[in-house]
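Every protein chain of the complex appears in place save one, which is left out.
To keep things simple, chains are lettered A and B as they appear, and every chain counts its residues starting from 1.
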Amino acid sequence: MISSKTNVDRRRIMLLGLLVPPTLFLLVFFIVPLTIMVIYSWLEPGLYGGVVWNFYDLNYGRILGWADSRYEKFDPVYLAIFFKSVRLALTTVLICLFVCYPAAFWISKMSDTKKNLFLFLVTLPFFVSLIVRLFAWVLILRPTGFLNQALMGTGLISEPLQIIFTDTAVIIGMTYVFIPFMFLPLYASIEKLDMSLLESSSDLGATRLQTFRRVILPLTLPGIIGGSIIVFIPALGNFIVPSLLGGAKVLMIGNLIEQQFLSARNWPFGSALGMIVMAAILVLLVYYVKMMTREDRLARTPSIKEVQ
Amino acid sequence: MNALKSIKIAALALTALAATNAAQAQEKLSLYNWGDYINPEVLTRFTEETGIEVSLDTYGSNEEMLAKIQAGASGYDIVFPSVHMHDIMSQLDLLAKTDIGSSPGFDNIDPQFVRASTDPNAEYCLPYAWGNVGIVYNKNKVDELSGWADLFELAKSGEKIILLDDPRETIGIGHILNGTSVNSTDEAEVVAAANVIKDNLENVSAFSYDSIPLVQSGDVAAAHWYVGANIFVQQNPDILEYIIPEEGATMYQEDMCVLKNAPNQANAKKFMEFYLKPEIAALNVEQQMNGTPNIPAQALIPSEIADNPSIYPPADVLSKLQIFEDLGQDLKLYNREWTAIKTAQ
């Protein structure tokens, strides 16, 4: 009895020891900054940055519609920028998916040595500064750059393509930056895929397309969704790519927020914009969780349903 | 000032520092400067002379520097705010009193450069450098360019141009073309100035600080840039040219200030006094190709810099250069219009 009790105590202490550091970490690096942001977004901006401790709802009013004064005026442009950012981020997600999905399949079927080599190659860009890599893209995409020279050299085009400083350049840049983030979760779920299930499906009369839709897709869905979320969230808030490859003419919500802190000296407005982005992402995640649990419930109902 | 260059310059400074005597490494000085805004040679000379180890961090805008200092960035001794930011920082009580104005070498400084209204006797900061913001262009793309109107005409004709990604500089072009002050807080005037940019927006390919390589390669015909473009003009005299637009332009001046919570106040003062020496100020100009308020230094500068009217303009051009002042709340007008410009396409 006594020894079992001390065992329980010891395990409790161990558990506490394991839980305290991550809790503290989350508290210091996640909860505290988040709380600061929430509070700041409801405060008056200080004249030279910082905040004045007065309740102030015009930061949100500027975005959502009730502010109307000389300095704080509602402008639908902020929401327009937000939706444009969503569109660019979603496009990035889709392109990453279309590039990574077949690539992950291809690599998962290689020998172990080759697999490791390719996984290493996928993570290789992380060893070089992002800024340097994006400047390299400026050199590639500009009118006299490698891409246009190559295309003109092969006679495919006669005039250089105007890609740099457009939405297309931003999407190319973001796709490039986020491909490893999409690839790794996708690869993890595709590598786990039991190839005998594909044979089994084909044995039971399914065509390749049916096998893809009914077996491969649902089984790799966690990787697809995981990768998409991991790409979508930072793509939505990205400001480096639009400012370098979009020539700051392509304005994303991340640029707008950065501008509030680093040039407009309006921290509360920047916080409010950040909160709007975060709220949108939370809604998306909640919807995803709900959808997943509903699917799980559906799978438990006794009726035989056609999954389309 | 771009980040890549900041990294490069930091690396240069570090190599320079690595070469100095490590035995004296306990004495330190930490600079927080604009990217690419000091000759690394100056830092090497300072370390050689005093044994004080210098470290350099960089920022891209006054607001970025202020935000980081306000947010609690500590450990920096010297910052380089523009004059209006010097005023703001004085009001926010962020600067240390150095009495640099009473230092023996301060007679070298042209008194008209002691501009900050909060620091009329240079009790806090030392005028560091000044310059103008004009146009750099590719001579293969356009024969001659004399001003802002020409720049927009060039864009209309189908050539590409780049403007700075800075609300006040870029809306400032509109003010200059409209004949209004770049420090105007009149809403109608600000909107009108912004409209000048909006009207020309489809001919502006980007807002960027990183335009020089693109001008040089001919991808872009001309760009709104700082007087420091002369560095590149000197390297490629057949391709590049830098001008102060005939309609007028903005000018800037940065002051060297010691932070109130600087850990190495004494070393910071030593650096300021070191920089008062004409040969040091001249050494900096030689690489930076900008203006110095140090009068005896101007005699030591190579003649191609001293005689370059785009760096040291004649009095009539100088009189057309406007310097930014702090606008307080009214900065919001500019930010609002800036967002409107960015989303007008």
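As a convention for this text, contacts are C-beta pairs under 8 Å (C-beta built on N, C-alpha and C of every residue); 3 or more make two chains touch, one makes a residue touch a chain.
Here is the rule we go by: contacts and distances are computed from a predicted model.
Chemist: Which of "Peptidase", "Response regulator", "NADH-quinone oxidoreductase subunit K" or "Spermidine/putrescine import ATP-binding protein PotA" is the UniProt protein name of the chain not shown?
Modeler: This omitted chain is identified in its UniProt record as "Spermidine/putrescine import ATP-binding protein PotA".
Chemist: Which shown chains does the hidden chain touch?
Modeler: Missing chain, whole complex, touching shown chains: A.
Chemist: From the list A:Val215, A:Ile233, A:Val250 or A:Ala264, which touches the chain that is not on show?
Modeler: With A:Val215, A:Ile233, A:Val250 or A:Ala264 as choices, the missing chain is touched by A:Val215.
Chemist: Please identify which residue in A:Asn54, A:Ser158 or A:Ser196 touches the non-displayed chain.
Modeler: The one listed residue touching the chain not shown is A:Ser196.
Chemist: So that we can see where the missing chain sits, which residues of chain A does it touch?
Modeler: Residues 111, 194, 196-197, 199-207, 210, 214-215, 218-219, 299-307 of chain A touch the chain absent from view.
Operating definition for what follows: only the chains that are shown with their structure count from here on.
Chemist: Need the CA-centroid distance for the pair chain A / chain B, whole Å please.
Modeler: Those two chain centres are 36 Å apart.
Chemist: Could you pull out which chain B residues touch chain A in their complex?
Modeler: Those in contact with chain A are residues 3-4, 7, 60-61, 63-64, 66-67, 70, 88, 91-92, 160, 162, 165-167, 187, 204-208, 210, 213-214, 217-219, 328-333, 335-336, 338-340, 342-343, 345.
Chemist: What residues on chain A touch chain B, complex-wise?
Modeler: Result: residues 47-50, 70-73, 75, 77-78, 80-81, 129, 131-132, 135, 138, 142-145, 164-165, 243-244, 246-249, 251, 256, 259-267 of chain A touch chain B.
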